[in-house]
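Please read through the structure below; I'll follow up with questions.
As you look at this complex, bear in mind that one protein chain is not there, while each of the others sits in place.
On to subunit A.
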């Protein structure tokens, strides 16, 4: 708009970044739930190899994902009404969130906590490799966008 450029905070303090990152995490978690659990039915609700403690942390993560998705939208709306919203920064945050969750899901949920695997009855290695490669691609995109957004800001 025609308004004078407002000095922006450092990128890591930019609410646009964190709100969009929260949305990214929540969206990827929802995609995981809808595509892999419900549509493809590759993931299992519970695959009987999960320990009870892992079950508890799974519940906590699940609740956090749900909360983060909703809270992210409201936080982003808040930056908008305060006039601090930056589309460039938000886009970087979104990709960082998408890739971050995907990587977390691929390494921690699938491998460390052993909540469930990507697919059953197949050689899992290619699935794991593709899964985590996609997450790195998303994270890389987010990082590039973040660097560009930082260069573009008036008082970087």
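Just so we're on the same page, contacts are C-beta pairs under 8 Å (C-beta built on N, C-alpha and C of every residue); 3 or more make two chains touch, one makes a residue touch a chain; residues count from 1.
One rule holds in what follows: contacts and distances are computed from a predicted model.
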The complex's invisible chain, by UniProt name, from "Cytochrome c oxidase assembly protein", "sn-glycerol-3-phosphate transport system permease protein UgpA", "Arginine ABC transporter ATP-binding protein" or "NADH dehydrogenase subunit M": "Cytochrome c oxidase assembly protein"
Full-complex contact with the absent chain, from A:12, A:81 or A:151: A:81
Option touching the unshown chain, where A:71, A:113 or A:134 are the choices: A:71
In subunit A, positions touching the absent partner: 3-4, 6-7, 45-46, 48, 50, 52, 55-56, 58-60, 62-64, 66-67, 70-71, 73-74, 77-78, 81-84
